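We show some of the complex, not the whole, and keep each chain where it was.
Which chain is which? They are A, B and C, in the order written, and residues in each are numbered from 1.
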Amino acid sequence: MKAKVHVTLKPGVLDPQGKAVAHALDALGFSGVHGVRQGKFIEIDLGDQDPGGAQARVDAMCRQLLANTVIEDYAIDIVD
Amino acid sequence: MHAAVIVFPGSNCDRDVAVALTQATGRAPLMLWHRETEVPPLDLIVVPGGFSYGDYLRAGALAAHSPVVREVKARAAKGVPVLGICNGFQVLCEAGMLPGVLMRNAGLRFVCKDVWLRVENAATPFTRGYRSGQVVRMPIAHNDGNYYADATTLDKLEGEGRIVFRYCHADGRVDDAANPNGAQRGIAGIADGRGSVLGMMPHPERAADASLGGTDGRTMFQSLLTVLA
Amino acid sequence: MNDPATVTAEMVADHGLSPDEYDRILTILGRPPSFTELGIFSVMWSEHCSYKSSKRWLRLLPTSAPWVICGPGENAGVVDIGDGLAAIFKMESHNHPSYIEPYQGAATGVGGILRDVFTMGARPIANLNVLRFGSPDHPKTRHLVAGVVAGIGGYGNCVGVPTVGGECTFHPGYDGNILVNAMTVGLARADRIFYSAAAGIGAPVVYVGSKTGRDGIHGATMASAEFSDDTEEKRPTVQVGDPFTEKLLIEACLELMATDVIVAIQDMGAAGLTSSSFEMASKGGLGIELDLDRVPVREAGMTAYEMLLSESQERMLMVLKPGREGVAEAIFRKWELDFAVIGNTTDTGRMVARHQGRVVVDVPIDPLAKASPEYDRPLADPPGPAPLAATAVPASADPLEALPRLLGSPDLSAKRWVWEQYDHMVMADTVQRPGGDAAVVRVHGTGKGLAMTCDCTPRYCLADPVEGGRQAVAEAWRNLTAAGAKPLAVTDCLNFGSPERPAIMGQFAGCIRGMAEACSALAFPVVSGNVSFYNETNGVAIPPAPSIGGIGLIDDLDRMATPGFRAAGEAIVLIGGDPAPTGGWLGQSLFLREIAGLEAGAPPPVDLEGERRTGDFVRSLIAAGRVVTCHDISDGGLLVAVAEMALAGNIGAALTVPPSLAEPLAWLFGEDQGRYLVTVPQDSVAGLLAGAEAAGVTALAIGTTGGDRLTLGPDGAISLAFLREAHEAWLPRFMAISAARLA
């Protein structure tokens, strides 16, 4: 079983990397890019565990470590 | 003065700050391995610079969960001064001991150079040796020094005099051109509510020896000595 | 995934082995090799590991001096620096990986050279790097510069070793083949140096560090039909560096080295487990048995071939004293690193490896290591440089118009954009930061300093390899001297095209001859180094670039010189060079290239006797405290050197062109060798000139410091602010357009 976690910056939080990427895309000639936000995509291999518990466990991982909830949101997707 | 320097896997300014402390205080600090949970009585705790756990995930994030950090928090709560330098600042923010977070430099590049700092609060135990408004020079060396907090928090920091250092020009002017990393409001260092926890991106320990190019940082260690001796 | 059962002629060719070499394998083994054994022969006999084309030439280099503790042959060279301490240093290339993947290629280059140095018991105290990129106009250049510089910084900054110097130049000759040479300098106790020769029978062979993955496995193996379609997917040829693990590995190894349990230690570099185990066994005259089932692996199902040839980073191999494994294991566990006893030494002189109950390798050690092939490749003497036509020099050029153009040209422009991305101050001992001549790092806890520099002028080497080889060594020696250091020894990284072409072997042999002469004349032996051949694209070789890494010792840091002017009103004195200021050497100069658009002529000759006399004299002035401001004259010539001193000190100067010169251009921009600029108070000039004369060295007062401009003769001046803008702006402006990749 796997968890796919998206960690993204909260709306309103400045994203220096996203901004720089948007800039770079523009410099490369990709016009019309209105904005870029960069986040993390974390895949966790959970071995075999029951899916119910998994969601809660991964939620705890996110709160404690994977996301900095001062600036980041997270979304969890349990798959197998 | 009994000082301790925390050593995480990946800390790399631990020796530098120990040397500066020894020179300023005449006494070598205790080097505390991050797994340590038994900590003797201390007058000062320094969380040094470096790349704890490689700065993987987020700078300082993995170190913030080390066993010793629990102890650091407990001591700080009792008023023991805690100084976080560079990676140490990042760790203190990630551990929730200071508000906000240090994001990737706006220029997306590592920056190592001397910068000018304006001392905004000369009343903390760390900065008592400076004059308020004094302009000092210290090196920075970081990838993630772009201080961010929401406007409410920033206003609160400002209102409570908790912004301790700001990036500035040699003449003390603060503007975007003097800001090396995009930090909000030019913030280079902040303190907690009682002023006894200080986090800062610049390296005072690298400016504590004339042959390394400056001694403005030594004042900080000397301040601590006068306050804590 | 299984390895093929029999070896075909195609596989032999894919492994880069010649038919002759394969015959030799058949003779050595008395049977055809297994696929795994073929892989082993292939890497052990590769140019990179065996030095088969370069060995006989490298023997020309002088390698000893009373202060040399260990010359070439070990992981790095070792020199005595007094007080019971030794400096350990080496340089290595990571050219091809950096071209394919600039960030990781450069990063792992730094990681590899660090391991070469701490393997020997040294704490790394400084990194340097030589970077040669293609033309700024080439579409890939920006991307390569951005990635390489970020990669070097990303690794060095994280391990906490300051990156204090190097070179960074641009030339279309490197468009398809950039150079990334990394150098590390370390410090150890002179009586605690660790070597790679295994000793003792039945001693445990121990693997520590990161796990083994399928990184960087010899690309040649892909051809075999027995591999499934996703072979390429499973075998990324690019290694990814993990500087955090390297930092732990440094600390763990140094902690273990403080005990007495290590018999021999060797990092796993190129050809990983194979070359490290052969190296240790061969040096000790022993055999080794490996149990591959015990190798810590990152992925399931790895074959013996993959485990033996993987170039996963951050790994070390050690032979320990029997029964002391526990001491070592406790230390590596504390640092959260893998630790495994994977074999033992034997008295058979053979390498035997078992995997899943089968013997997969059983080969004699020596024929693969010590007795590997050696070639005397045919060489063609390079054509001499075309003489420089008198009309080539634009006599009408205005020197003060040419100066900012030169200072703002890619090669002479400030490299601040580069070194501000390197933590050059961590460890709090950097007493001369990047931007000057040599960098100087204090020997921790003492008043001594180690000066270090990297130098080479490829355009000279291309025009005249022997002269270019001499010059590269002399320039390194000069840069150390300019800081006040006594030059101690050299590491090199010899970057050339294909040795299979006589013209390239001619360049190689010529450069070595020149280097050897200079090293002997200057008592500056070569103690370590690396050869990188096959630097070419579509049959066109790079301009030859034997990078020289030099280190020197400053006994008393209070007696050190720096290039920036320190006070106004001081006399500027030119020391060394031709006795009469009759002109200057413009052949192959940057003035000629940047202003006249010509790469032509012979390079400036190096007079090694004069070089030594002049350098010894300058050093004596610094040691006596009579000179604290000194800069050597190199690329760009005299006027550029004066401008660099003015910019570094933010103090201007007024120069007097010798009245005997009708035409000052050659004097101002000629790249005559063996020269320095110093400043002294006016009342010391006479004494200085007299001292020079007594020492048989030419010296000439050429101007005075002061003001905020550079003044030339009665009617020309240029402001420092303008020069600074020209000097500093080029690289940041060039890179501003770059699209930094996401980290």
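Operating definition for what follows: a contact is a pair of C-beta atoms (placed from the backbone, for glycine too) under 8 Å apart; a residue touches a chain by one contact, two chains touch by 3 or more.
Everything numeric in this text was worked out from a predicted model, so none of it was measured.
*Asks:* Taking the shown chains as one copy of each kind, please give their copy numbers in the entire complex.
*Replies:* Complete complex, expressed with the shown chain labels, is A x2, B x1, C x1.
Following the convention adopted for this analysis, only the chains that are shown with their structure count from here on.
*Asks:* So the centre of each chain is just the mean of its C-alpha atoms; given that, what is the distance between chain A and chain C in Å?
*Replies:* Whole-Å distance between the two chain centres: 41.
*Asks:* How many angstrom between the C-alpha centroids of chain C and chain B?
*Replies:* 36
*Asks:* Two-or-more-chain contact residues of chain B, please, as numbers and ranges.
*Replies:* 104, 108
*Asks:* Mind pulling the chain A residues that touch 2 or more other chains?
*Replies:* If we look for residues of chain A contacting two or more partner chains, we find 17, 20.
*Asks:* Given the complex with chain A, which residues does chain B contribute to the contact?
*Replies:* 57-58, 61-62, 65, 94, 99-101, 103-108, 146, 148-150, 182
*Asks:* Under the definition above, what is the set of chain C residues touching chain B in their complex?
*Replies:* Within the complex, chain C touches chain B at residues 150, 153-154, 157-160, 242-245, 247-248, 335-336, 419-431, 433, 442, 557, 740, 743.
*Asks:* Tell me, which parts of chain B touch chain C in their complex?
*Replies:* 9-10, 12-13, 15-16, 19-20, 49-51, 53-56, 104, 108-113, 139, 141, 143, 203, 205-206, 209, 211-213
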